[in-house]
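Removed: one protein chain of the complex. Kept in place: all other protein chains.
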Amino acid sequence: MAITRDETLDWMRRFAGEVAEHRQELVALDTAIGDGDHGTNMNRGMTKALEKLEGAELADSGAALKTVAMALVSSVGGAAGPLYGTLFLQIGNALAGHSEVDLAAFAGAWRKGLEGVQARGKAQAGDKTMVDALIPAVEALESASDLNAGLRAAAQAAEEGMKATTPLIARKGRASYLGERSKDHQDPGATSTYYLFKSAAEALAG
Amino acid sequence: MAITRDETLDWMRRFAGEVAEHRQELVALDTAIGDGDHGTNMNRGMTKALEKLEGAELADSGAALKTVAMALVSSVGGAAGPLYGTLFLQIGNALAGHSEVDLAAFAGAWRKGLEGVQARGKAQAGDKTMVDALIPAVEALESASDLNAGLRAAAQAAEEGMKATTPLIARKGRASYLGERSKDHQDPGATSTYYLFKSAAEALAG
Amino acid sequence: MKKLINAPDAVLHDALHGVEAAHGDRVRVSYDPAFVVRRDAPVQGKVGLVSGGGSGHEPMHGGFVGVGMLDAACPGEVFTSPTPDQMIEATKAVDGGAGVVHIVKNYTGDVMNFDMAAEMGRGEDIEVETVLTNDDVAVEDSLYTAGRRGVGVTVLVEKICGGAAEDGRSLQEVAELGRRVNANGRSMGMALTPCITPGSGNPSFELGDDEVEIGIGIHGEPGRYREKIAPASQISERLMTPIVEDLPFSNGDRVLAFVNGMGGTPLIELYVVYAEVAKIARERGLTIERNLVGNYITSLEMQGCSITLVKLDDEMVRYWDAPVNTPALRWGV
Partner (left out) sequence: MKKLINAPDAVLHDALHGVEAAHGDRVRVSYDPAFVVRRDAPVQGKVGLVSGGGSGHEPMHGGFVGVGMLDAACPGEVFTSPTPDQMIEATKAVDGGAGVVHIVKNYTGDVMNFDMAAEMGRGEDIEVETVLTNDDVAVEDSLYTAGRRGVGVTVLVEKICGGAAEDGRSLQEVAELGRRVNANGRSMGMALTPCITPGSGNPSFELGDDEVEIGIGIHGEPGRYREKIAPASQISERLMTPIVEDLPFSNGDRVLAFVNGMGGTPLIELYVVYAEVAKIARERGLTIERNLVGNYITSLEMQGCSITLVKLDDEMVRYWDAPVNTPALRWGV
């Protein structure tokens, strides 16, 4: 069992679909504790990413993900642009040159991606950011015994991580300005990260 | 039966009271077809007028009404300031020098007042302005046989004139910009004019 | 009603204190009667320019007092024209011996109060000329109304006359020029939302969530008609067509285009509208030689905009470009 370039493309199309479908949900979450643009930002970025993917000669999954990264960096802006851009860039770099990607490579790439996000945004677990969905999902991948199970466990872990952001007080990003008032709201970035893992499970698990 | 200076002062106090009491009504009428300030304007003016009357040495009714006129001119602004100012000035001029005012003198003074208002504002009967309350009221005074009856008839005629403005299309003042849309609204200036006659009947009729 | 005020009756007075505190280097403020006047008034030998009108249209007129524009502005209560005593005192304060021009927007109240000021001021021995602005094409049957309202063109008349007065032109010349700008100017406005005067506390009209009011004035009065909201391109067309066809403006004309915000519209939207105005002007063969985009003649917090076009001649351009140093318009100094 391994991930091919075409499966990765399918993953990105599904992720773009999830973002488009949940645009208003992400906007509403970000309106509550931020500035209400996360859904619009991610949708603009993934639309651009699919456009770039259409026209490109892509050697492998890594090349595809690096293309997505650059599209996001140059079209999303805000916090999500550099963070998702870095995430995809690190994963893409790690996977470049492999025509097929197995579980170990995939988990390793995600670990790089997570490290990139944390290096860029300085968020720790519990700061109420996308990192709270990322960490448990990456750990689930790392401790899985096969790819399919790993993908499903990661999606589930991301969902739980996302939900667990609700009671937290934000310490990073725009929501942190609200202090106590950021409580009782689910983090928008953690929510889009869950959709990323959900679409990965759907596209990549056999 | 004649009108004294003190009765005139009572009239002005009552008129100020009516204006204060109906301020929001006049504002609402003016909001519908104008700029929503008629009640505030008249209230500011009559408050100022009472202040001036308090401090003044007033020889007679004429002097009192001229004092009111100047207070209105210098504090009301808008259309109502010059119009009511002119009205009171003309009436006051006509009554100056008479310590007691009989029906003929009173009706004559109002005729001068009406002429002044029309000279200043160029409104004709049916233009949907205060003139539509003034004309029938002045005519009622002129055709009355005694002061009490004349004052009551004038108040009634002013009320009818005021109500009759409702179906009209405005051709003068701010409401005229609305064209057809000015229909089905009672004119604010005609309404304050009715209160002027109403308080006259209350203060001056025995 | 939520406003940054202390009390509805105190708005004008408190705001004048703010104007004095902020712009005391350029203007003086008289409180009773209320007017804002150039610090260096009266300027000997220069024609004085006095305007006035209800408050709630800021920066008009107080924000246009200064070198190269008005010598004095008389603020009335919110949406209420000022009173004759203000005008008389302001006129005296700015008379430098060369006469004074009154710039009056055509509203019944403004006109009558300025008329009374002229009558009461007789014998003061100051020569006064009046320039009446009436550029609003939304008022159609002006025979059966109080006539067209004075709106956006007023700002441009004040600037251009201000330049001419500073240049030493005579009372007649300044007044003639002002009348020419007005005669060559046309405007039309629209609202997305009503406004609330402090005195009334209620919206000036009710509009549905998808409705706009077309042909509004600047006092929160309802417009000529309302319709469904449309893209900025269509709304701009809706305002531009009656403007362009009224004068009429024709192919080859040089114009000044002024996109004005009603007070509550974000500047980014005014630029969206200006892009459309520029496009429509181009299509009609009009050359926009000068422009102004921003909130200059407003209706409190109303959202919406107005468009004004003036057909330019060389003299107008020259005095438009002339130095101006007021709180709201400043260049060349």
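Lettered A, B and C in written order, each chain numbered from 1.
The rule is short, and it goes like this: a residue touches a chain if its C-beta (ideal position, glycine included) is under 8 Å from a C-beta of that chain, and two chains touch if they have at least 3 such contacts.
Here the structure is a predicted model, which means the values were calculated and not measured.
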*asked:* With touch defined as in the header, list the contact partners of the absent chain among those displayed.
replied: A, C
*Touching residue (missing chain; options A:Ser74, A:Ser99 or A:Ser143)*: A:Ser74
_Hidden-chain contact residue, picked from the options C:Ser55, C:Thr133, C:Asn184 or C:Thr308_ = C:Ser55
*What residue numbers in subunit A mark contact with the hidden partner chain?*
27-28, 31, 33-37, 39-41, 44, 73-83, 85, 120-121, 169-174, 176-179, 181
*Considering the whole complex rather than only what is displayed, give the residues of subunit C touching the chain that is not shown.*
2-7, 11, 14-19, 21-22, 55-56, 58-59, 63, 78, 192-193, 209-210, 212, 229, 231-233, 235, 263-275, 278, 288, 291, 293, 295, 298, 300-301, 303-305, 325, 327, 330-333
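Just so it is clear, only the chains that are shown with their structure count from here on.
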*Could you tell me which shape the graph of touching chains takes: line, ring, star, complete or other?*
other
*Distance from the mean Cα position of subunit B to that of subunit A, given in whole angstrom*: 74
_Numbers and ranges of subunit B residues touching at least 2 other chains_ = none
_Multi-chain contact residues (two or more partners), subunit C_ = none
